[in-house]
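Of the protein chains in this complex, one is absent; all others appear in place.
Naming follows writing order (A and B), and every chain is counted from residue 1.
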Amino acid sequence: MKLLRCPVNGVRPVSEFAYGGEIRSMPADTCSDIEWAHYVFNRSGVPGVKVEWWYHIASGTWFHAERDTVTDRVLRTWLPGDLPPAADGKAA
Amino acid sequence: MTFSTQRPVTAGAPDIGASTTPAPPGRLPVIAGEWIDRTRRLAFTFEGKAFSGFDGDTPSSALWAAGVRILGRSFKYHRPRGLLSMANHDINALMQAGPRLNLRADVEPLEAALNLTAVNTHGGVDVDRARLLGWFGGLLPVGFYYKAFHKPKALFPFWERLFRRITGLGRVEFDAPHVRTPKRYDFADLLVVGAGPAGLMAALTAARAGAKVVLVDENARIGGSLGYQRGGNDDTLARLRALESQLAELPNVSVRTSTLAAGWYADHWVPLVDAKRMTKLRTRAVLVAGGAYEQPAVFRNNDLPGVMLASAAQRLIYRYGVKPMDNAVVLTANADGYVAALDLLAQGIGVPAIVDLRPEGDASDLPTRARQLGIQVLEGHCVFEAEGGNRLAAVVVCPTDADGRPQTSAPQRIACDGLLMSVGWAPAAPLLYQAGTRMGFDTTVQQFVPRELPAGMFAAGRVNGVFALEAKLLDGERAGAEAARFLGFAATSRITDRPTETTSPSHPWPIVEHASGKNFIDFDEDLQLRDFYNAAQEGFDNIELMKRYTTVGMGASQGKHSNMNAIRILARIRGRTPGDIGTTTARPFFHPVPMSHLAGRGFSPHRETPLHSRHEALRAVWMQAGIWLRPEYYAAPDKTRIELVREEAAAVRKAVGLIDVGTLGKMELFGPDAGEFLERVYTARFANLKVGMTRYAVMLDEAGVVIDDGVVARLAPEHFYFTTTTTGAATVYRELQRLNAMWGLRIGIVNATGAFAAMNLAGPGSRAVLAGLTALDLADAAFPYLAVRIGEVAGVTCRLMRVGFVGELGYEIHVPADQAARVWDAIMAADAGVRPFGVEAQRLLRLEKGHIIVGQDTDGLTQPDQAGLTWAVKTDKPFFVGKRSVEIVRKGAVRQRLVGFDLTVAPGGPVPKECHLVIRDGNIAGRVTSIAWSDALQRHIGLAFVEPDLAVDATPFFIRADGGLMVQAKVAPTPFYDPAGARQKLA
Partner (left out) sequence: MPYQLLRFAFSSKHPEPRMFREPDRLKDTYDAVIIGAGGHGLASAYYLARDHGMTNVAVLDRGYLGGGNTGRNTAIIRSNYLTPEGVAFYDQSVRLWQDLAQDFDLNLFYSTRGHFTLAHTDSAVRTMRWRAEVNKHFGIDSELVGPDAVGKACPQMDLSCGGHAPIMGALYHAPGAIARHDAVAWGYGRGADQRGVEIHQQTEVLGIDVEAGQVKGVRTSKGYISTRKVLCAVAGFTPRVCDMVGLRTPIYIHPLQAMVTEPQKPWLDPILVSGSLHIYVSQSARGELVMGASLDPYELHSTRSTLDFVEGLSAHMLDLFPFLSNARINRQWAGMADMTPDFAPIMGKTPVTGFYLDSGWGTWGFKATPVCGKTMSYTLANDRNHPLIEGFGLARFERYELTGEKGAASVGH
């Protein structure tokens, strides 16, 4: 089973985590209705290294993970508000 | 070393020394290192006939020893088949033993009293009526079933029923028990797969460096080829014993035999499967030393019983003491074949000829030795065909030309009852593939070998293209040291690169064409050489298409003996190299794994509230609510469900009822920004909610869809307590946490769902009941409708909310979970009139009030305006989740609205059900979401989505009930019951 590093609880199997999707920023209030609809529905489905929300269920910890959506390699994880650590390139 | 196995390891038969009693027919005298215990006979039956074997036998070895040559029938033509590999890919010798199906007779341990039959025969293995199919072979070329049976269309079901009678292998027994096999978990630094010479050396090397090593082998004993490729003496067995004793000195190696590394999964997660269970191993590195599968030669009738892989004969001899045949021709293209010939001779088996495909023969001294022993060695020859009816009687041998084609002008017919095929190997690389290893074709060894291994993956031995014994040992040492260094241990090895072979152990084209065919490539699927040419002719000339059209490799052995030859054939057809052709994907599992092992114990978790035992005592009838069990209603003798539900509802309307609502999600929210947080996550206003008051709350997603609702209570300026739906609790809590991880408001949120129990005491008599249990001032002025109070009930500090979900004076009492029973008991004891009611009565009561249930009266696309929740949506707030979407949707036309309706049903007439459709002018115009008979109102009432123009009071519309009968309903204002809400606001 895939392993993930929770920034608080360390390396745990992926079954302890929930996926929260890619981190996306909400457009400003002034955006058009179409822009808003695109924000609500559209996704960057293109594969690559993405920064995502992940949740450690047992401890209730949300964190950010930089993950390659082709290889499933997690490059680094960190808590929201913290600075991302240097990518170790190892599957955390 | 620790050792675990399903079978005794070295106990039992003595290693060396001949038994004085003569061996039974078909058995050899005691063989050093044999796996059988000749003192323990096991009686069993095969196809209704009695046999006996020894402990340590497999069904195939015991039957072969008893002279049985037809162990099964082939999948398509039902040809007689014997044994091929004795290495877990004899798919033609699958057997049924009671509820056990597709039992692999070549490797499964023989057990006493097994009643075995061959799978997939019609009338038994010897007289299988379906063998007639073989005569029609010419009518059934590759893909024949795509070309026929569909015209005329009406006849296909007939043909299909026929196919379904003859297809399949083993038979499922429907009364077989549900086997529950608990799983285990284990951890290691290094998993070594395969305990042959390379694996043993690798494990020794890594363990000596300090790594915690798990060494697995699917065979009953370790040793691999050391045990059975002996060349007529016991030198390799001595090597094995030496390695074994070195291993025994290392406490950090765990050796597991009869254990299969069934697949490789992300981050080195490997299921180890044995007869009893699956152990999930988390390891930091994996070293694959699983060897290679010996590959069959392809010639006419290469499937006759008696034709077998050389290693199969060697396994029969050295593991089971079985005499594989009396006289064997050895067909070879490598040194291994000569070694096998020596093994046969040493056991007194005649070897009339060694047929070497290579014009130059073998470079070693083995041919000379063979000739000295009286064996005819025919270099540059091939076996053109095998002869025999149900078993091999002779082989026809002829020279080959420069291109390897048979020259049939002067064939030589050699009588024999055995033919050993030793023409090449294919790597046992599935785990390597699954881990993402880049493999490449090495022409020196005519084999795919690892070119680029992912981090933490290592390979040694034959799977790595290394075949000579000394080289394998060195390669194991090298790989073991590399793995140890990867793991952070200091380790060195005598070599640092993979040893290279000088000659190829695999022949590039061990295939002989024959005009009459029956030269099989895939024994699982009965595929002949010409099937591949024909498939290519039809355009299926890349490996993936060829696999799918021919089904090569799709049988139960997953191509272990067939894929490599298929690749060679395709390469020749396309004028390319096997490396250009490439391989198909090697999916888990390495060998099939029982579903019981995978399922494990089979957990089906559910949650019970702290009041569960009280409900049980009250004879609750349970229903599932998400993961929870809730009382649907409480049973009573001689009364029907519907009577009881109505009685429970009536008790609430007329007296007082008590319901467990503890499954609601319950959240604590603290902090200076708590009000602001609620403003953002719910549609209504909460910043202005007064301390001591509650308010209904609706939650939307970003698309503006209603996803949850509940009640928010303000306990203090910076302390809120709120509920969510039962099924939404976990996801709502999670999403709220995420939102604040983003927003960074000064709040703390706690999921108190399990910490609190909750019950709703409702009905006109509720105040009086409660008054006897609490010092709280329950007067309306002191505790008005929608207020929240903290106070003691029955001596327990509770949170009480005056809410009106069921439309009566009522108090939702939230109490610490461990005190819940005390409060419940006190309430029940306070007044004999308190009647517990279940979910079904509550559904009715809330429907009378027109209150929606999110998920029943809404669906995955319902906007708040559609569900009549506009009043709860405050778009004058600067922001809440879903606000912008609601505003955008409001610019368009509303597609449907939820309305109340009532209807008068003629006695005996149809009553619509939930999700029956609203029909207008023959078109769908909505659907019923809730409907029930209301005793209080003496009519059927319900909620329905209807088209907006129908959503006007008193508008009639039609619902199509069961049987297509139309029932007229009429839009009615909600609440149906007590529209002014006087009862819940009772002063």
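Remarks
In the analysis below, a contact is a pair of C-beta atoms (placed from the backbone, for glycine too) under 8 Å apart; a residue touches a chain by one contact, two chains touch by 3 or more.
Because the structure is predicted, anything quoted here is derived from the model rather than measured.
Shown chains touched by the missing chain in the whole complex: A, B. Of the candidate positions B:545, B:635, B:715 or B:750, contact with the hidden chain is made by B:545. Here one chain is not drawn; of B:327, B:376, B:503 or B:534, the residue touching it is B:534.
Note that of B:50, B:113 or B:139, the residue touching the chain absent from this view is B:139. Touch with the chain that is not drawn comes from one residue among B:43, B:112, B:176 or B:716, which is B:176. From the set B:573, B:598, B:655 or B:750, the residue in touch with the chain omitted from the display is B:598, counting the whole complex. Although one chain is not displayed, chain A still touches it through residues 1-2, 15, 18-19, 21-22, 33-34, 37-38, 40-47, 50, 52, 69-72.
Counting over the whole complex, chain B has residues 75, 99-102, 120, 136, 138-141, 144-151, 153, 156-157, 159-160, 163-165, 167-179, 263, 265-266, 269, 271, 280, 434, 530, 533-534, 537-542, 544-545, 548-549, 556, 558, 585, 587-589, 592-596, 598-600, 602-604, 606, 623-624, 703-704, 855-856, 859-861, 885, 888-889, 892, 913-917, 919, 924, 927, 960, 964 touching the chain that is not drawn.
In this section, only the chains that are shown with their structure count from here on.
Centre to centre, using the average C-alpha position, chain A and chain B are separated by 27 Å. The residues of chain A lying in touch with chain B in their complex are 1-3, 18, 20, 29, 33, 36-37, 39-41, 53, 55, 57, 60, 62, 72, 80-81, 90-91.
Chain B contributes residues 265-267, 269, 280, 455, 702-703, 733-734, 737-738, 741-742, 744, 751, 884-885, 888, 891 to its touches with chain A in the complex.
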